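Only one protein chain is missing from this complex, and each of the others stays in its spot.
Here is subunit A:
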Amino acid sequence: MDSITRRRAAAYVCRSCIRRTYTQRHQRTYSSAVQPDIYDVVCVGGGPAGLSLLTALRASPVTSHLRIALVEAQDLSKIQSWKLPPDRFSNRCSSLTPSSALFLDKIGAWDHLARDRIQPYHEMQVWDGVSDARIEFNWAPDAAPSAGTTIAYMTENLNLTSGLLRRLAQLGGVSVFGNAKVENISFGEQTEAQDLREWPVVNLAGGKQLVARLLVGADGANSPVRSFAGIEARGWDYGRHGVVATLELQGQGWGGDQMKTAYQRFLPTGPVAMLPLPGNYSTLVWSTTPENASLLKRLPTKDFVALVNAAFQLSPADLEFMHTQSEGQAEEYSWRSEHTPFHSEIIPQAVTGVQEGTIASFPLKMRHADTYIGERVALVGDAAHTIHPLAGQGLNQGQGDVQSLANTIEYAVNHGQDIGGRLSLEPYLAERYTANHVLMGVCDKLHKLYSVGSGPIVSLRSLGLNAVNSLGPLKTFVMSQAAGHGTKVF
């Protein structure tokens, strides 16, 4: 039976009597009645966004007294103890901007990540696969690699989540419900002592009920919290899949271990990116058609490797042909590359292998929730927005959300506001919605711009890319934006 309804039958009692019963309630203990389990924050979803939020709340002296619960479908203890040998890398990686890394450091999580598995990179090579127009994001030759010149840190998502879980365990004080299935989310009940009709109640399989002053949806693109709050997420599917894999290269990169470069080439089917990991390893993110994606997953390793090398080197026409072959791309690549002139150091070093079991794909979508807040509800990360991965900004957007929401909650606590109240949450919405919207729009437009294979748009976009490349200050600005420092625009 519902533990809340059972507490007291709803009967009219005058206010002064309520005050008396109220006082009595604190003087004697009920053995029969089940008190509703009321939390200040119930976070559904233990991914990077949810874990960062709870870590931030626990780490701040202003919010550390809040009663917090975490609900996650996966086994969190497995994630916390996640470990791979030094020469194996997970295929799900994200590039953390320096501002995300700074935030993780501020909440004490950065030191809990396996630092030898994180690869900072300092330069970017981005070019148009059709026209070869290029923009090189590199620093002046005398600029030594340092935190100030780091564009981003390539990090395995599991390295991040397991580090956050270790930090959270160190801080303590969070009621963790792992392996937990959310049956449904409902509203509380009114009793004579309190009125919880506007408070969300998370009902877990097995009967556990968590009443939330603030329910945080960090529960991904198909967010049940978002559905509960009646918030629509609008957008479209790109008709593209992102193919990921952990690649082994011929060396540590043209700049050695100290100066790593990220590569991205815009092909008419979508951008293909190779991002550096420690040692000879790199991670691949290739946005392409679902047919091409399924071919890539089917191919023998040597043909897959050849097609990846071809993607950074050969013409779109060559590539299109190679995608029609069911196998034999290795031979095709070896003779075609001999006849394609290119400057080797502006494309990645040759791929020599791929780690077993790391080739996977997922559909690409663009979704944006109509709002991030409701009465006693806030959405963060993918629950609020799903972005095209071409700029590697998805996870960073989530970290930006979390930083803003944690600040908003801190302000509310300091000023006696109800942290679940819409009025208290408004600053979070105001700070994040437009910022995310602009970035999502830019990435969406970039995708569409570079999906065009020929014609005047190719000349125009190439002109733009070459122009940006020749303008030092503008390029520095773009690099600072990508790196998340400098004046904040996006």
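In this section, contacts are C-beta pairs under 8 Å (C-beta built on N, C-alpha and C of every residue); 3 or more make two chains touch, one makes a residue touch a chain; residues count from 1.
Just so we're on the same page, contacts and distances are computed from a predicted model.
Asks: Please identify the absent chain by the protein name in its UniProt record; candidates are "Queuine tRNA-ribosyltransferase accessory subunit 2", "Replication factor C subunit 2", "Ubiquinone biosynthesis O-methyltransferase, mitochondrial" or "serine C-palmitoyltransferase".
Replies: Missing chain, UniProt protein name: "Ubiquinone biosynthesis O-methyltransferase, mitochondrial".
Asks: Of the listed residues A:65, A:115, A:181 or A:298, which contacts the missing chain in the full complex?
Replies: A:65
Asks: Can you list, in ascending order, the subunit A residues touching the missing chain?
Replies: 15, 18-19, 22-23, 26, 38, 65, 193-198, 213, 411, 413-418, 421-423
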